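Structure first, commentary second.
Removed: one protein chain of the complex. Kept in place: all other protein chains.
Each chain gets a letter, A and B, in the order it is written, and its residues are counted from 1.
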Amino acid sequence: MTASTVAQAASRRETTAQERFFMASQAQLMWRKFVRHRLAIVGGCILLVMYVSAMVCEFIAPYDLHRRNSDYIYAPPQLLRFMHPENGFTLRPFVYGYTQERNPETFALDFTVDREQVFPLRFLNRGDEVKFWGLFTTDRHLLGVEEPGYVFLLGTDKLGRDIFSRIFYGARISLTIGLVGVAISFVLGCLFGGISGYFGGVSDTIIQRLVEFLLVIPTIPLWMALAAAIPREMPQLQVYFLVTIIISLVAWSGLARVVRGKIISLREEDYVLAARIAGETDMKIIRTHMLPGFMSYLIVNMTLAIPGMVLAETALSFLNLGIRPPLVSWGTLLTEAQQVQVVISYPWLLYPGLVLVITLVAFNFLGDGLRDAADPYK
Amino acid sequence: MSLATRWSQLRLLLAILTLCLVLAACGGQPDAEAEDADAAPAPEAAEAADDGMAMGTYINDPNSGRDFNLADFEAEYGVTLDEFNESPMMAEMVAAGSLPPVDERVPTNPVVLIPLEEIGTYGGNLHWVEYTIDYDHYIRHLNETNLLQLRPQKGVARYKWMGGEITPGVYEAWSKNDDSTVFEFTLRDGLKWSDGAAVTTEDIRFYIEDVLRNEEVTPNEPSWLQYRGQPTVFEVLDGRSVRFTFAEPNGFYLPQMVNWAWSSHLRPAHYFKEYHKDYTDIADLMPLMEKDEYVEEGDWGRWFAGIQTNITGGSYSRRTPDFRNTPVLQPYAWDSEPQQGEFIMSRNPYYYKVDPAGNQLPYIDTISRALVTDLEVENLKIIAGETDIQGQFIRLSDYPMFSQNQEAGNYHLMALPAWQDQLLIFPFNFDPADPVLGEIIRDKRFRQALSLAVDRDEVKKSIFLDFGVPSAFAPVAGSAWYKDEFRDAYAQYDVDAANALLDEMGLEWDENNEYRLRSDGERLILPIDYYDVTPPATPGGELIREFWVEIGVDTKVEQVNGQFYWQKRGANETVGTIWWANGLSPADAVFVSSFLMTPSWWTWYNAQGADGTEPQIPEAVELVELFWELQTATTDEEQVRLGIEIFENHKENVWNIGTVASAPQPFVYNQGLGNVSVAEEREYYHISLMELSEQFYWK
Partner (left out) sequence: MIAYSLQRFLYMILLLLLLSVTTFVIIQLPPGDYLTMYITRLEASGEKVDQSEIESLKRQYGLDRPMYVQFLRWFAGIFQGRFGTSLQWNRPVIEIIGDRMALTLVVNLASLVLVYVLSIAVGVYSATRQYSVGDYAATAVGFVGLATPPFLLALLVMVFFHTQFDMSVGGLFSKEYAHEPWSWGRVVDMIKHLPVPVIVIAIGSTAGLIRVMRGVLLDELGKQYVITARTKGLTRRRVLFKYPVRVAINPMVSTIGWVLPGLVSGGAIVAIVLSLPTVGPLLYRALLSEDMYLAGTLVMFLGILTIVGTFISDLLLMVVDPRIRLDR
């Protein structure tokens, strides 16, 4: 192969690449730009894993949410091991058991690794019976060890419950609260921001004052007032939704301002004017001419709003206003860990915090990638 | 940008992240030094032991910790005390002429307090940390002077008076007639307020007649002036003696009074008359009232109530600032508030207690409190050694952390018995809004089953660090009413027996075999609302739910806030709750606590049957009648007999679900603090120990 053919081939490749670029639809272009944003891809993958595992947490978690073990209170995490003392390397990982003793001086339960007790990990292990999605019961778990062995990969809490399992159950609530909350603020924000921006006049004034008013009330009193308004006899599911609504009530007003600003600037564009002159209805103008103009912007905005919502849920839990046991969210797990003793002696109770940070950073990476991809000037 | 550079950037990014963390870890170094100098506050004036302060040790004295009237002390020990010593802080003021000499300040008849361990030395400051200002929990005990004292001893203290020895306090003598209707009290001879004015019966008369029986100030008389609906007759006998006559026998009046601070009988009349409308022209008072934002003459009652009621109970932070230096009888009087919510108090020059060597107490010159926002900061302050004494509202579950940091924090740690006999019990509303549920709860088999379903060993291990004794709702060992059978009644973990009882009641399982159904076919739901009245409430609630779901009772445990709980309870919307058992003595009204949580019965009980609903269960009526009988019982034998009958009633009926008895409370104190440590081997309650603060000293 000569140098010229190489150059030719290269230029041909370039041409087809250019062609593809020019032929590509808006979505394809965005996707292409997005894929080049490595961190965004990493973030997206992390989130995908998190969401999938939250969906099937009953199956992934080795133990039931409420499974407790009074002999293993505040047990430290067990290391997954591959080097068996007798059999040497094994492909089947295992954990060592513990012997525990009450320290006569400190009254703490001291755990020592007991190399005599070996609990090999089993795939599709039979364990606690759980109700999957409230539909059917199963006792199969992705991983686990045979009773009376135990596996606490991230340690246990004050009642001897497996932190690893609880993180997955908590993910189900924490991760969806972000989505549901953003959805609610999205609807409210678009509705009010849209009306305000497109129609202007009196409706604009009223909505703008309302938004201002909501922003003027300090957050903590507003949360407390709204949380106090939740009836106590409510089923857990409704409490969950109300907490979400509380969080989004604070957030929607910001979005409404953004939408209003965008619409106001788009309203003045010539093509909107043209559409109006052509006699299209307001609804149609908004839907087919204006919405696509800032949809991508909105999506980015929403992605970046999700971490804020998840954090807001933890703050609500910290203030004792949010999700309550027996429901478990990352917020309630972290609130339980919000003790000096935990930080000093039982740091594994902070793992939910680590998972939370990783997840939220992933959201931010994803949002960043989306923003870059959605920006037509880059 | 190529893929390769992107990847290298990602790797770099991770490296930088790690580097940042490392840097952050090192960055704080310069801040570290200056704190090293922090040590225990230097005990000042250690040389105060010049004259008369003979070093004596009382650790083996059988009277250690006891209060004597002077004459009784002299008779018991065969010595005469005619010379008194004072703190250098006071001596300076005497030398400067701003204070009379100590012999004139100590009453003619002082109280001699035998120290827990030894004669101490003067000086220093005692510092502690709190996280709530709503109520000054510590000062209430650390700076307390009672009308009558109770000698601290094992199993008997302020909250467990039965069989305890009452010793003199503000009253040097007391007597009652055989019927327990007439009580006479004599004020301590030569007792003075902290401003030096004499304490007389006028102080008692002023308080009862001009304050408590003045409707403008106090809309309702307290129940002891209104015993069983009839007014108590109050008479002044002479300058030092008063008499109370109750319309009916009040067998528990004396033991209850041990619980009372001096302020429940007296006010410094010479001081408050200046602000009382009957003694001072209202026009002269208006400027003062306006300063506190009361602008109408008709508001005088509100204003006066404010300046005089918050003198009670030691609630200092909440006092109207201008009236914080009101004369008092406690060991420490108000000094200053250097920062909001924090205060310093300094010794009362006229305090009436001395030690066996004639040294006027307290030993420590000043006490101070700092305010933090929550328990976790308090915990940090403890392990950092930034506090001298902490005993209340810290958690047993934090004991391991306290223990591991003793060396670094320069403190000692004890596990003293908690004054609550049980820190975790489950009472019910027997007359809830839902009639079907009420029917079930009133069936004693249901309560027996719930009690049997509790694995008390797990409760003990998970919540109480293996401390305590699994127990039903029953008196603790050592009490006059204690019996093994009370403790063990329905307290064995037996799920099968519990299920059998529920089956017998006809509570069928639902089709999934998950929960039981009520007679109307609904699922059996047992709601439990609680608030943070007791440290183990939250883990206890989580556990109890697991236990009771096991036998098919769908237990819904929910934490609410305190006000909300009481409002709900008032509206009869509560069913179960989580509580503590306050010194299980039949004398305690909480002891009929099954009724405290049943509003309709509670009203009936309080109105002596004139109002509310009479309990639908005959055994409950029996229990109340036994309790009424007990209140008027006048002899010890009678009280013990009736008490045991009350517990027989409890045994079968399981009015409350008890869990674990005799759990301890951590108590932290600075290593330099003397006359403290022996409390552990003597098993004093932490509150009793705090009440001995006047004999703490810096070694």
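Quick notes on this one:
Here is the rule we go by: a contact is a pair of C-beta atoms (placed from the backbone, for glycine too) under 8 Å apart; a residue touches a chain by one contact, two chains touch by 3 or more.
Source: prediction; values computed, not measured.
Looking at the complex as a whole, the chain kept out of the display touches A, B. When the omitted chain is restored, the residue from B:86, B:172, B:210 or B:342 that touches it is B:342. Across A:134, A:218 or A:279, the residue that sits in touch with the chain not pictured is A:218. From the options B:419, B:446 or B:684, the residue with contact to the unseen chain in the full assembly is B:419. Across the entire complex, the residue among B:78, B:97, B:219 or B:618 in touch with the chain not shown is B:219.
Within the set A:78, A:106, A:196 or A:314, the residue that contacts the chain not displayed is A:314.
Those residues of chain A that touch the chain absent from the view are 209, 212-213, 215-218, 220-222, 224-225, 228-229, 307, 311, 314-315, 318-319, 334, 337-338, 340, 343-344, 350, 353, 356-357, 359-361, 363-365, 371, 377. Taking the complete complex into account, residues 1, 9, 12-13, 16-17, 20, 25, 28-29, 31-32, 34-36, 38, 127, 132-135, 137, 140, 159, 212, 217-223, 292-293, 301-303, 305-306, 309-310, 312-313, 317-321, 338-342, 344, 368, 370-374, 376-377, 380-381, 383-384, 386, 392, 408, 419-420, 531-534, 561-568, 582, 589-590 of chain B touch the chain not shown.
The rule we apply is simple: only the chains that are shown with their structure count from here on.
Residues 1, 3, 6-7, 10, 376, 379-380, 383, 397-401, 403-404, 415, 457-458, 461-462, 465-467, 527, 529, 539, 542-543, 545-546, 557-561, 568 of chain B are the ones that touch chain A when the two sit in their complex. Across the interface of their complex, chain B is touched by residues 36, 38-39, 42, 66, 68, 70-71, 73, 102-103, 105-108, 158-160, 232-233, 320, 324-326, 338-341, 344-345 of chain A.
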